[in-house]
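Working notes, beginning with the structure itself.
A single protein chain has been omitted from the complex, and every remaining protein chain is retained in its original position.
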Amino acid sequence: MTVDARRNPRVERFLARRGGRIGIWTLAILGTLAAWAPFLANDRPYVLVAADRGSLERARDELAPLAESLARIAHAAEDAGNAASPGARESIADEARGIEARLGVLETATGAAALAELRRALSASRAGSARSADELVTAARTVRDAFADGRLVPPTVRTFPLFASLDALDVFCALLPLAGLAAWSLRRRLGLGRALLVACGSAVALAAIVGIFAEKAPFAAPGALKAAVARGVLQVDQAWFPPIPFGYAETNLAEAWRPPTWLPAGRLDAEGRSPSTRDVSAPSAGRPAARYGEPAIESSWRHVLGTDALGRDVAARTLWGGRISLTIGVLAALLLSAIGALLGAAAGFLGGVADTLVSRTIEVVLCFPAFFLVLCAIAWTDPDVVPVPFAIVLVIAAVGWTSTARLVRAESLRVAASDHVLAARALGLHPARVLVRHVLPNAIGPALVAFGFAAGGAIGVESSLAFLGLGAQVPLPSWGGLVGEARGADQAWAWIAPGMLVFLAVLAWVLVAEAAREALDPRAAVEPSP
Amino acid sequence: MSAPLVVLRGLAASVPTSAGRVRAVESVDLQLERGEALALVGESGSGKTLTALSIAALAPPGVQYTGSVAFDGREMLTAPRAELERVRGRRIGTLYQETAGALDPLLRVADQIGEPARRHLGLDAPAAFARARELLARLAVPDPDRAARAFPHELSGGMRQRAALALALVADPDLLVLDEPTSALDPASTAVVLAHVAAERARRGLAVLLVTHDLGLVADHADRVAVMYAGRIVEEGPARGVLARPAHPYTLGLLRSLPARSRRGEKLAAIHGSPPPIAARPSGCAFRTRCPLAREICAASNPRLEAVGTDRRAACFASEEVPAP
Amino acid sequence: MRPRLPALLAWTLCAAAALAHPQAPAGLGFPPTDSFHPDRQAGPDGALPPLPEPTWGGTITIHTENLPRHLNLALASSAYARRILSNTHAWLERYDPRTLRREPEIATSVDVDDLLTRNDSEPRELIGRVEDAGPDWLVRSASGDQRVPKAATASVAKGTVLTFHLGAGWTWHDGHPFDADDVIFSWSIYQNPDVKCDDRRWQHQKIRSATKLDARTVRFVYAEQYFHARVTVGDMFLLPRHLYDPTDPDHERYDPEFHAARRAKDPQWKPGPKDVADCVNDNPRNRLFVGLGPYRIASWVDDVLEVERAPGWKDDQRAGHFDRIRWRRIPDYGAAFRALAAGEIDFLDAVTTDDYFGSVAASDEFRAKYYLGTHRSQSYWYVGWNTKSPKLADPRVRRALAHLADLESFRVGYYRGLARTMAGPFLPDSPACDPAIRPLAHDVARAEALLAEAGWIDRDGDGIRDRDGVALEIELLVEAKNAPGQAFAAKYQEDLARGGVRLKVQGLDFNTLDERKKKRQFEAVQQGWAMAPEADPEQAWHSRWAPPEKQAGNFVGLADPQVDAIVEAGQEELDFDARQGIWHRLQARLMELQPYLYCYAPLRKFAMLRSVRGFQETAIDPNWDARDLYFAPGTPGTRDRLR
Partner (left out) sequence: MVPTLLWITLVVFLAVHAAPGDPASVAEDALAGVPSDVDVEARSARFRAEHLLDAPLWRQYLHFVGPFDLSPDGPTWLGGSGARRWHGLLAFEFGDEWGRPGVAIAPEIARRLRVTVPLSAAALFLAYLVAIPLGAWSALRDGRKRAGVVAGALLFVHALPSFWLALLAILVFGPTGLDLFPVFGLASSATEGAGAWTRALDVLSHAVLPVVVLAAGSLAWLARHVRGSVLQELRSDYVRTALSTGASELEVVRRHALPNALLPVITFLGTVLPALVGGSVVVESVFGIEGIGKYAYEGLLRRDLNVILATTTLSAVLTLVGLFASDLAYALLDPRIRWGSRRDR
């Protein structure tokens, strides 16, 4: 048997197990779906070629108020006799920027000529004269009135609304699956750990770059783009929407509680009610209309998982919901493993008072109904002090570290008594150094197994919390919250899928942990007979 | 003369390892007559325990046997489980190497010893208990009444060994398989155990299969001896003959490494090297890498177990040249 | 919406409404009795099938979301306690639940007199009806008319003397007769600082004196003119003195020997206020209350409170039809509906929208046993803006926020039409509400114009309006367990985003939310009010209650001189109709100022056993009366006469 130095036998053994492979794959798929949720379910198109009349009109309408507010500041500054005070200058600059931005929009549509006077007045007023600020107001009103008859012809431009709406965190999440893939293919060359480090590092760097240079998003509001098309202020030449063209927060009350559209129950009657609305005396909001970019109202593909109480697409919400659930699971497990590993290793290695203290604490913590403690802590956390997701992570870690600590303690007791550690101590190495260099790496195996179980457990706990209504904030969905919002037997479509994903995620983590345990635990392998 | 009690024909045993299944025992042919004591000798890993356990088809987990094992004319490897259960304990008693954990910690000693008696001999609970107590007394257990009522952890190691022997013998089996009975035992207990086995042989013709690496025991307690190396029998014959004049260099090596036989002041003559791992046995004769008499043919083919003289067999191309110990 | 409202207040506050007025209030149009019953639907000819003849007897089990800790309303106000007591207790006066007129219950009649205070010579105070007779005041009273020159008058307080004449033959459930001493005692506990009635003390402390004129006449004198004076006394919670007052010789703890011995030493001795207070605070009768009503409490075990017909109650007309009424507490509405479907309860007055339109309610099995209906309720909810916050101080901004809210589509889509949109602080259909005033229309363009006018324009191009470098981002506090609130917040967030306003929604537990509200640490908060028939708007809107340290109803900090003046005028106006006109002006002004985004008054959805008939919507919480209900003829255990 040859031993490849870059092949970690434990990793290979882990991968040899079907459960572990299935678990890893499931997690990878769930994670990728969650990370790419913005690209899969979004109310903004990837590419939009359109003429935006709305922004022109808004620019025109807002010129006068902006000019007036600039005038007001200028007058105030003059009255106070300190036109050069930094505060006033900043305010003036602010207003001027606003005016300029609107001038820019108007100029692209109409040519500079009509706005020349306004520009002149603006530069004059920026010079600081109060009278020119008044002139600016007059000029702005003139422009507004001049364009009142709809002479505005917006140019057709190509934009990328979906990409523009991403922030650095979104980009980082989206890059993570790619980073994972890269790390996996580089693992032979660099070793798994280093490959992961490199891949994630580049993802962070890329995301940071995007975060710094990203432009501000047009159509930031949910459904704003579709509404603009409906009002006729946005004339679209071409738009490519994601496969699920619904935002997770995009409501459509006319379609509230619509069952999956591929079911007979999801069809609509003449007045726009779905058969699920059994009481025909209930008023109908009218036959709903498909908004721009959405599948036809009768299409089986319109809402594959139905809609919720506000007519939001359950499929979109379920996709986005994974972001919170999976992240919290991993973060909480990381934190509790770190706490547990440190305390457990300290207890096992240092012994004495440290051991007694940790062991007693574990005993006490074990006696508490952990889930209830988490409930208390979350229910009472002021979200202004600690954001809810962080609170959940912290609290799960605070009550969940014990099993890791016990495992690591037992393992490090064993390791601490082993020869090379004794030798290291005999050489006079500092105990902390021995702990970090010798005990921890050896005791990390059980901690890794516990990590898998903890991640699954944390997802379960987070989902239960959200189910009880103590989870994430409106309008962010999380799987447990989706189940809790719907929960009735009549709206089973709205909670079966998210609940199933909680189940799958927990199961995947458990499978991974189980496979890891078998891969790490030499006793699990069949020993050859004497 | 009646048919032999045990006949092994082409027995092979494969064990799973991380590199797949490998053969730990290969084509073993062996006979054991009624009332006879056969010693199976070899180093650790030579396959002797697997061979011995095959008689009652007591394969450790994962081990697979092929070939044929006939006990009293019945094929054991393919026998239905119910038949095996009737033979085990009743016809074949087994005493394993490690006896520290051989008894269930939750049951009283006599209850456990009495269990096979109740199962096979149809005794009721008091009768089984009495039989167990009596057997303990015969095995020179001090205060047998207390020992009978004790839990295993309350007995010393020697007492536990005797209790385990009692467990193997309680249903009067025809064959006793002793797997390294002395490896973890004080001399006093060893003596008692072996004396009792000898007494049983004398009393009712108990056949014994003694698995050991201690050639010293063989001389005193076995009629015949079979030497195993790397999963094969390399030499077989009457105990006296083999010990006096080995026909295989490996047997010679074993004999020479006996402390009792080496002369005072002389360097202990051991076999060079260590047995090859099961998965990486050399081609040809497995012993050739350690053999002082190795030659070219040894690498080319594996010598077969062939008759040497009247009642002996050896598997060596150089069996004639093996010197006396 | 779960009425977890800091607004049982309204009950507490006003305990009821108007002075007697000649006409029934307008706009109370109730649907006919049993209008939702399947056997009461109009036939092809448009005629309603007749109601079956009432029967008497039987037991009904009514769901209650909660049971109070005890039934002594003086010690703590609870809508749940009031609902039970409305069947087991009686008051001096009551509202007619159909007309909202005051009508006698225990008191056969009430004299409302004015108080004239002279500043020259004896007698200093005159009681009677005071009329303006040119240079003099003309005081008309039973003892004859009297003229007082205006110059000799210190003050004239209209409607401040209330004389109640009690009916004869009222007895407590334990058989003890009821008399004026009970009334005086019931009032006196509010004067005792050790009694734990802080919630209600203030309103009774406006009463200057209470006097027993004879065994069946009591007189209350108010310090100043106040429109709510008569209701306060008429709705005062009556306690049986012989069970609550240790100084009463009929009290079980009254020990004549002990009292005689103490009095022999000190003739002035009697049990102190502390002794009385202890007896009131920890009285075992607070739970198993001995009342005056047609039902008395039979048992109260854990979550089930059962009352039975009290023998010999005076008024056969109002005695109720059931022999026993049982309230069963199930806090969770979904669970309560399942309990109903399982036959555990007969009448559930809190069906959720999902259950109302759900498959269980649509099943034939269910329909065979129950029917569904809706009725109005006395509560509404709103989003309160912190008017002291710089972002929200401008009424134009608040109006813009209202124009951005698409209230109608949420009403139809989420409530499925079973809610009414509010236009101002008064419930639609209440006399105080001006039907001409409409909610602000959903008008994004108008909202954008208002915001731009107020200086909120998106200067930095991030989609959110800003001013002076501050983005127009508002944090809305919602109770985390409040599903409609959360749903509305999600919808409103979207609505506001279209106008360039970012709404951050914060789900909090009730207590944290209440604390933040009290401490004014909020920008917007979602809350509800439960309304009394006519509430005093002072607390909610008068600038007197705006400062944070008051922790009072005006938590939005509204301080508008015009509003203050309207409220004060309304409080002094004793004429019902004239007062409603004043409230209309208040409503109009509040719609201008928009201190709240007025949202919805949801209809309450109920499910009722089909064999129970006689459901009649009323205008008093809980908007129906258990005494109206009866089992259809032929139901086992019923009879066709009361006795």
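A, B and C label the chains in the order they appear, each numbered from 1.
Criterion: a residue touches a chain if its C-beta (ideal position, glycine included) is under 8 Å from a C-beta of that chain, and two chains touch if they have at least 3 such contacts.
The structure presented is a predicted model; accordingly, all values stated were derived computationally and were not measured.
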| item | value |
| --- | --- |
| Missing chain: touched chains present in the view | A, B, C |
| Hidden-chain contact residue, picked from the options B:110, B:167, B:206 or B:239 | B:167 |
| Among B:88, B:224 or B:290, residue touching the chain not depicted | B:88 |
| Touch criterion as defined above, residue of C:55, C:188 or C:203 at the omitted chain | C:203 |
| Given A:54, A:180, A:311 or A:499, the one touching the chain that is not displayed | A:499 |
| Omitted-chain contact residue, chosen from C:177, C:343 or C:390 | C:343 |
| Contact footprint on chain C, counting only the chain that is left out | 4-10, 12-13, 61, 69-70, 76-78, 196, 198-203, 205, 282, 286-287, 302-303, 328, 330-332, 334-335, 338-339, 341-344, 359-360, 363, 481, 509-512, 514-515, 518, 538-539, 545, 550-553 |
| Positions on chain B contacted by the hidden chain, ascending | 56, 58, 60-61, 81-82, 84-90, 92-94, 96, 98-107, 115-116, 119-120, 151, 153, 164, 167-168, 171 |
| Those residues of chain A which, in the complete complex, touch the missing chain | 19, 360, 363-364, 366-373, 375-376, 379-382, 385, 456, 460, 463-464, 467-468, 480, 483-484, 487, 489-490, 492, 495-496, 499-500, 502-504, 506-507, 510-511, 514 |
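Criterion: only the chains that are shown with their structure count from here on.
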| item | value |
| --- | --- |
| Inter-centroid spacing, chain C versus chain B (mean Cα positions, whole Å) | 95 |
| Between chain B and chain A, distance of the C-alpha-averaged centres to the nearest whole Å | 67 |
| Chain C, residues touching no fewer than two other chains | none |
| Contacts with two or more other chains, residues of chain A listed in rising order | none |
| For the chain A and chain C complex, residues of the former touching the latter | 58, 61-62, 65-66, 69, 90-91, 94-95, 97-98, 101, 216-224, 227, 249-251, 253-254, 256-257, 276-279, 282-285, 309-312, 379-380, 382-384, 469-470, 473-475, 485, 487-491 |
| Residue numbers on chain C that touch chain A, as the complex places them | 334, 354-362, 372, 409-410, 412-414, 416-418, 448-449, 452-453, 455, 457-464, 467-469, 478, 480-481, 483, 486-487, 489-491, 493-494, 497-498, 500, 505-509, 512 |
